[in-house]
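One protein chain omitted, others in place.
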Amino acid sequence: MTTPQISIRNLCVDYITADGDVRAVNNVSFDIGKGEVFGLAGESGCGKSTVAFSLMRLHKPPAYISGGEVLFDDGNGAKDIMKYSDGEMGIFRWSEMSMVFQSAMNALNPVIPIVDQFTDVIMRHTDKNKYEAVKRAEQLLQIVDIHPNRLSDYPHQFSGGMRQRLVIAIALALNPKLIIMDEPTTALDVVVQREILQKIYALKEEFGFSILFITHDLSLMVEFSDRIGIMYSGELIEVAAAKDILESPYHPYTHGLGSSFPSLTGPKAELKGIPGNPLNLLDLPQGCRFQARCERVTDICRRKATQLRDVQAGHLSNCHLAVGGQPIAIVETEAVAV
Amino acid sequence: MGFFLRRLSFYFIALLFAATLNFIIPRAMPGDPVTMMFANATTQVTPERIAAMKELLGFVDGPLYEQFFIYIKSVLSWELGTSVQFYPLSVNSVLGNAFGWSLFLAGSAVLLSFTLGSVLGIFAAWRRGSKFDTIFSPGMLAVQSVPQVVIAMILMFTFAIGLGWFPTGNAYTPGLTPDWTSWTFLKDVAYHAVLPLIAASIVQVGGFLINMRNNMINLLAEDYITMAKGKGLSENRVVFNYAARNAMLPSVTALSMALGMAIGGQMIVEIIFNYPGLGTVLLNAINARDYQVLQGQLLVMTLFMLFFNLLADMLYVVLDPRLRKGA
Partner (left out) sequence: MKGLIKLLSNNPKALFGCSILFIFIFMAVFAPLITGHVPDKRTGKPHEYPGAIVKMAQASPDGWVAQNLADDKRKMLMSKKADHVLGTTRMGRDVWAQVAYGARVSLAVGFGAGIVVCFLATVVGISAGYFGGRVDDILSAAMNIMLVIPQYPLLFVLAAFIGEAGPLTIALIIGMTSWAWGARVIRAQTMSLREKEFVKAAEVLGESRIRIIFIEILPNLISIVGASFIGSVSYAIVTEATISFLGLGDPGTISWGIMLYNVQTSSAILIGAWWELLAPCLALSTLAIGLSMLNFAVDEIANPQLRSNKGMKRWEKMAKKDKESRTPHTAVPSFAGVKDLAGGEK
């Protein structure tokens, strides 16, 4: 069994405010294998972007990483990147792990031409000279199907889809082992979205990097990822293979997410959403964080804190009712077509 | 290109407006303007001169709009009239020489304070909350609010009179013949320019500093800064090529705004240091009630302002690729 590409153990991120510390990410642990696409899904504000930024230690104040390890296999064994000094981090960033941002227009520097945005990172991390770096940039543009003669243009001169491909090309520049993609297609229309995702998948197959794919669009993620983790209120509540997560969810929240989508095929059924509102992190209840909105809430849910554990091979859940039990969906008769 | 044409036509309209103001102000005062003009003059005026002046200014018998056209015509052909105190020198020649000195002082002061202020502002924003920032930023703001008069007088008193390190006035030692090719003359000019330059710049540094600092602070939240850090780029590169380069754009806008105040404030410096710029000319004209020079002054200074504004516009286009046309 090969070591995972990245192994996140008990990651905790707090927000430091004048009124006290708010735990926005609570003991999140998961692995991503080499060449695997891991999807991280959840509502707005559940903490998935915070996790993503924290992995690269790009989190902005008042966010503060208060605990946990992130073990990254850079070819010479697994190292905890949380312990890297600023200098080591500067080397690690982009060459081992890079990131694709949500809004490409905002992620690109508007006042310097595209070629410089490639060459600066290439020349920073390698010993290539300007000429060689430009050659590499041209190569990268071709990989994402953009004509190399556009290198001297500025970001505002590209269309939305092209900009996203540019950002992906820059992310690939140093052949990283893991690419974090934070909602890479949310700002695009569905047609372009599909093209981009197909491209990303093809690149992954060719170059063999892992992907941490973050989105709130669950159905998209199910198609694209190998495994999926669902986050709620700063905790990872379920992790499973993509096709299992909606077919046989082991957590009421996941089940609720699945049944929030109307199916394209099959008979019309009434949509069930998830009632209630997201938690106020300053006012956390004892026990499970989902209790206020859960249909199946029991006494133990209100008392005992939850923990993510195996309920089946390769399937984890933190619901108290999931242990040794049946997946939540089997109780309903109407399965969701994915 | 269209951008420039629009700016130029706007500036032209502004110039006409200034000329119109010049036209209206004396006529808005009670009494016969021309006689009133000369009533307070400290030099003798012959009736012929009065008549000539009236004709030039358009104070002829005739409907108001006719007078206005005559006046505007004289403005556009740059016949600003004759000076009363330096008769028969034309206003043009009186102002022309002074214009050069003012441009020298204003240009250097703006350049110096913009550069210094922006660099310090970048540093203050990057090290926000540090000792440097908490002391320097409000400190410079305090310095900036001290009136120009006060700063100039204190500088003069301390360094020129008290310590005697610098001359108390003039652009060059009186009696020296200006010789722009001579190194000694240039050094003399520079020596005389030190105190006025410091006085003119100090007031402006704070403004540029705070402006750049605030721009940078707003900017540091942008995604491309995060991505630049994520790329592992050196701190220098992130600060200068990614952050400062973008923060400069609104700073340049502030530059053109600041110029208006700079010219006015610089007048005070010129007067106190007896620097032969437009400011000193203005004061003398006021005392001698040389209205011709006064009015010509307003036009020239407006022109000054417009020139600097146009410069700032051009700079903006150079700096922001989004304003350039074509791919």
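To keep things simple, chains are lettered A and B as they appear, and every chain counts its residues starting from 1.
By definition in this document, contacts are C-beta pairs under 8 Å (C-beta built on N, C-alpha and C of every residue); 3 or more make two chains touch, one makes a residue touch a chain.
Here the structure is a predicted model, which means the values were calculated and not measured.
> Out of A:T3, A:T17 or A:Q307, which is the one that touches the chain we can't see?
Once the missing chain is taken into account, the touching residue is A:T17.
> Per the definition of touch given earlier, which of B:I70, B:M153, B:L176 or B:M314 contacts the omitted chain?
In the full complex, the listed residue that touches the missing chain is B:M153.
> Extract the touching residues of subunit A with respect to the undisplayed chain.
16-19, 61-62, 64, 75, 83-88, 91-92, 95, 122, 124-127, 136, 173-175, 207
> Considering the entire assembly, which residues of subunit B contact the chain that has been omitted?
10-11, 13-14, 17-18, 21-22, 25-26, 29, 40, 128-129, 134, 138, 141-142, 144-150, 153-154, 156-157, 161, 214, 217-218, 221, 257, 260-261, 263-265, 267-268, 271-272, 282-283, 285-287, 289, 291, 294-295, 297-298, 301-302, 304-306, 309
By our rule, only the chains that are shown with their structure count from here on.
> What residues of subunit B sit close enough to touch subunit A in their complex?
My answer: residues 221-224, 226-234, 237, 241-242, 245-246, 249, 319-322, 327.
> Quick check: in the complex, which residue numbers of subunit A touch subunit B?
Its residues touching subunit B are 53, 56, 58, 60, 89-95, 98-99, 101-103, 106-113, 116, 120-121, 124-125, 153-154, 156-157, 170.
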